[in-house]
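Of the protein chains in this complex, all but one are displayed in their positions.
We call the chains A, B and C, going by the order they appear; numbering starts again at 1 in every chain.
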Amino acid sequence: MADAAVRTAPVPAEAAEFPGVSIALGAPLARWSLRARDPKALAKAIGHKVPGTIGETLGGMACLGPDEWLLRLPEGASIPLGEGLPLSVVDISERAVTLVLDGDRAIDALSAGCPRDLSKFPVGYATRTIFETVEIVLIRESETRWSVDVWRSFAPYLWTALTTAASHLR
Amino acid sequence: MSAHRIANACRLNGAATVNFTFDGKPYQGKAGDSLASALLANGVVLMGRSFKYHRPRGLLGAGAEEPNALVSVDRGGGRFTPNLRATAVEIHEGLDARSQNRWPSLETDFGSINDRLGRFFPAGFYNKTFMWPRSFWEKLYEPSIRRMAGLGDAPSDPDPDVYDATYAHCDVLIVGAGPAGIDAALAASASKKKVFLIDEQDELGGGALADPALWGWLAESLKDLARLPNVTLLPRTTAFGYYHDNFIGAVERLTDHLPDPGHQAREKLWRIRAGEVVLAQGAIERPLVFEGNDVPGVMLAGAARTYLHRFGVAVGSRVALMATHDSGWKDLFALARAGVGVAVIVDLRESVDPALLAEAAELGLRVELGSAVIGVSGRLAVTGIEIARADGSGRHKLACDAVLMAGGWTPSVHLWSHSLGKLEWSEEWGAYLPGKANENVRCVGACGGNWSFGSGVHVGQLPTPKNPALLKAFVDFQNDVTAKDIALAIREGMKSVEHIKRYTTNGMATDQGKTSNLNALQLASSALDRPVQAIGLTTFRPPYTPQTFGALAGHAKDALFQPTRKSPIDSWAEAQGAVFEPVAQWRRARYFPRTGEDMHAAVNRECLAVREGVGIFDASTLGKIEVVGPDAAEFLNRMYTNPWKQLEPGRCRYGLLLREDGFITDDGVSARMAPDRFHLTTTTGGAARVLNMMEDYLQTEWPDLNVWLTSTTEQYAVIALQGPKTREVIAPLVEGIDLSSDAFPHMAVREGTICGVPTRLFRVSFTGELGFEINVPAAYGLHVWKQVWEAGQAHGITPYGTETMHVLRAEKGFIIVGQDTDGTVTPYDAGLDWAVGKKKPDFVGKRSLARPDIVASGRKQLVGLLTDDPNEVLIEGAQIVADPKQAIPMTMIGHVTSSYWSATLGRSIAMALVAGGFDRMGETLHIPSASGKTHTAKVVKPMFYDAEGSRLNG
Amino acid sequence: MILIHCPYCDDIRPELEFAYAGEAHIARPADPSALSDAEWEKYLFIRANPRGRHNERWRHVHGCGRFFNAVRDTVTDKFELTYKAGEPRK
Partner (left out) sequence: MTRFSAFSLFAKALGGHQSWPELWPDAQPKAEYDAIIVGAGGHGLGAAYYLAKKYGITNVAVIEKGWLGGGNTGRNTTIVRSNYLYDESAHLYDHAVKLWDGLSQELNFNVMYSKRGVMMLAHNVHDVQSFQRHIHANRLNGVDNEWLTPEEAKEYCPPLDLNPNARYPIMGAALQRRGGTARHDSVAWGYARAAAALGVDIIQNCAVTGIRRGADGAIEGVETERGFIKSKKVGVSAAGNTSVIMQMAGLEFPLESYPLQALVSEPVKPVFPCVVMSNTVHAYISQSDKGELVIGAGTDQYVSYSQRGALHIVEHTVAAICEIFPMFRRMRMLRNWGGIVDVTPDRSPILGKTPVKGLYVNCGWGTGGFKATPGAGDLLAYTMAKDEPHWINAPYNLDRFRNGRLIDEAAAAAVAH
């Protein structure tokens, strides 16, 4: 892949800091949308363990639906495309960017626009959901750290919405 | 401080002094005062004017139920709010409150002429008059009605404030922090449950705030609750609506009470999902209906007690009580014990609890049983009352300066009703109480009928010896609905409570009938001689009290109103001075004007640059879908009109997508990347719709197919290069792809790198010129764009926008779905039969193409138009007629869908949908314009440039 | 905003994650061309639209992405149950 210096991102590179939460652009990632009826066949084809239940994450792979996984690996990683097999591997590395929220109040900033009860998410839980009208993939990485994948062109909106919400936290 | 402040019995003892103004006049109050209590403390009784008759009004209540004392508050800089209840406005240093609906002043209001003429404005008067002469309605009658109506002024400047919003989840949501709500919170918090306790008032405590005996308990309880980590206390927060599945909307007021609102959010919308809801909203006291019950100084008994104990304000110095209910006696005793002078206790009942009589006697109060107040003297303030026995005898007058009404209590079942909980009539309360629940919710305290206020009788109107036809006894205070209005409505056949409401407007004011609905019901019940339960009840609707639009909209303001989607190239275009246009949620560069150029000049220049040299265009917003799996070709074959199975990897095809009703919904060029992998493109606006439609068929109709769909719209930035010099520009940048025409023909795709970035390079053209579309991972889009831009300098590369793209494609007769088609156009209508796989047994929409009207002749078909005058550019949307002489209504045979000046051709061109258009080639048609001029144009094939397509294959 | 149980996620989620997708169990005919105009009309346009129990489709569009079926009372808006696409009418 080309030199990282020539990448552009739709949100500021500097983190936004608020009492209780920081909001930052995550590092570039290699991302794939993986689809298959049979998780085992998928695991074999791509050489990665595949989590079996919706919401589960395993080794960078999140199960988002009964036949859908999101695999996120460090930038530059690659996996087989599974040509000819009854499955689908699609490179979506640059479709989304990751916003990382860290801090005790990260959950409150996210709750500003996400209708799910985030306090019920165990660490490691991943889900596609919505923030106001914008679709996101939300992963609870630790008690206080959350990763939000959002399609690139919606990222400025989400950035503004989250930083605005964070600025209102009392 | 003032004669109306009672020293000791007050929660505001020792509070700081606060300066504020009302109608420009300075006053002082205490921190913790409501505007209502502060004005009362200053001896101000007159606070508003009623809606219809402009009658002078004072306070009726002390809380959310207040219908009379409405004020506007101006905080400057666009922060103007009308129609605030003085009882809910907390005073702060510098508060500027004004009365409304009066002119020139609150004391002298010309509008009160309506009151004099009131008998000519009964319920429904406007239906009966203002019809003649007819023209007067618009010019005179309606404008005057409008001017008389309304309460405060609307704000006139944009609101500088911002609003916050959140979702929240709890196990138990308790609405109302009176004794019942606090008890419920204490009980619930004992478990590990997450508890929210919210109350609309600035201070938690509800009725307990007006009951010194409970102050100790209250302080202790609140201290306990504040200590508990699982309890969230939300004062100044109104639960305004109860929606499906225990979803409650609430608004928290954050800054209106602060002297300086600063930059923080003014209000916050809470969208709360609760496991269980406990409604502890309390009960609202009912006024009594008698003549003069609206004179300033006549108010609810409970409110007087609140003013006394919570704010330390005596509502008068010689107070009379008109009761049909015990609780009012208690309130009056409280006043008497605090040293307030009492004129009389009047009670409609012939006998009351002896304990009440004993206490009255002990306090030396005069009592008149079996009697009613039948009139009130004073106009801007009460000066006295007239009393008569229930049979009309014994009329006499007494001087007083305040009259308390105690008509019983109405549980606040508003939210309960929003939740579709059933209501049951309680004879004891003379009100509806919660019955069977529809959600996981219960009512506690007064709200659930579980509180004893004592007993009483419930009457629609107090007995009076006066002529009922001449009485002004108010039921709905704000909207000036009197008992006789309700009688009139019923006399006129409005027998349903809903008709009574709408005919009289009872219960439709800003208080939504909190004090009037049950009295109206009682009146209707007696007029119709049917039990109250048989009359029914009007529907409680959100919001419980009026809520700010700003709060309801939450964050959705300015940049957060709706996402503006920008491509990775957007910042470059902006720096180049591009003019943008919104397309779906995206913004796209429309043209790139140079200094002094208008749109037409810019577009002409851009068009020529593409035709003669090379243009660069940002096509990133086009929808993209990766279709992968062994059955990919089979799936596309079923979806699109075209055949797909034979398409070789590395080749592209124009695809046409119909809805099942046979009409075109989308199109785009798609490529087969591998036997089991396709790269589809869709229109910018159609991306989400197409993906959803395809998923629908895939999941529900053909779940057996092994194919999956992934949106890749945002994975790629797409840089379109069009024009004869395109190859020269990119050749030095591309690696791993043979760009020669033989190796890489039109409608093919290759993979390699450009500027070191992996690319899917398409050789396609929407302009009719040699063209490539460079797909690169979005993060590198701008980098590649800039490199191409640099490389193109030597060739005069020109950026162009959507407007130029539209012209260029129109010169070639390519359609834009949604512009040249509109949801009623079939492939045949659009002249796209070549894109329909005739041999395919089925595809989405095929069956519909065989319906009688679709195969009938005379359908509108897409043709080209050339105006006789080459310099005339037709208006897009202009209608076409065959006979320009026909009188209106004219027979329209079609309309212009696309129309441009073509710089390449040096003349105008247009496309149009015309009835039977394919058979009209060469015919002259007419396009009447708005100015009266009729244009003429010849029907031609919609292909204006390079019909052989030679340039494309260069 | 109603709560909806997704049979694939086996979880109750807020309405905002879902898109309503019309009446359920209106299967696309295997061979549309064999249908009369009236039969095709019925498939395209005729809907039960009952007051009460309604078999309908939803898509967990901002979740697992799956279309599924539900029985909901159109008077109370309450769900009776949800079930996976392809399962027989309930």
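The rule is short, and it goes like this: a contact is a pair of C-beta atoms (placed from the backbone, for glycine too) under 8 Å apart; a residue touches a chain by one contact, two chains touch by 3 or more.
On a predicted model such as this, the values are computed, not experimentally measured, just so you know.
The undisplayed chain touches these shown chains across the complete complex, B, C. When the omitted chain is restored, the residue from B:Leu398, B:Met892 or B:Leu905 that touches it is B:Met892. When you scan B:Ala553, B:Ala674, B:Ala688 or B:Leu905 for touch with the missing chain, the hit is B:Ala553. Taking the complete complex into account, B:Lys495 is the one of B:Lys495, B:His795 or B:Lys840 that touches the chain left out. Seen from subunit B, the chain kept out of the figure touches residues 51, 78-83, 119-120, 122, 125-132, 134, 137-138, 142-143, 145-147, 149-159, 161, 163, 241, 243-244, 247, 249, 269, 271, 467, 469-470, 484, 488, 491-496, 498-499, 502-503, 505, 508, 510, 512, 539, 541-543, 546-550, 552-554, 556-558, 561-562, 564, 581-583, 590, 661-663, 818-819, 822-824, 848, 851-854, 875-879, 881, 888-890, 892, 895, 928, 930.
Subunit C meets the missing chain through residues 1-2, 15-16, 19-20, 22-23, 37-38, 40-42, 44-51, 54, 56, 72, 74-77.
Throughout what follows, only the chains that are shown with their structure count from here on.
A count of contacting C-beta pairs for B-C and for A-B identifies A-B as the more extensively joined pair. Centroids built from CA atoms put subunit C at 28 Å from subunit B.
Work out the mean CA point of subunit A and of subunit B, and you get 32 Å between them. Under the contact definition stated at the top, the residues of subunit A that touch 2 or more other chains are 115-116. Looking at subunit C, residues 1, 14, 65-66 sit in touch with two or more other chains.
Interface of subunit A with subunit C (complex): residues 54-55, 64-66, 68, 115-116, 127-130, 135. The residues of subunit C lying in touch with subunit B in their complex are 1-3, 14, 19, 21, 27-28, 31-33, 35, 37, 40, 44, 57, 59, 61, 65-67, 76-77, 85-86. Taken in their complex, subunit B has these residues touching subunit C: 243-245, 247, 271, 273, 420, 438, 660-661, 692, 695-697, 699-701, 703, 841-842, 846-848, 850-852.
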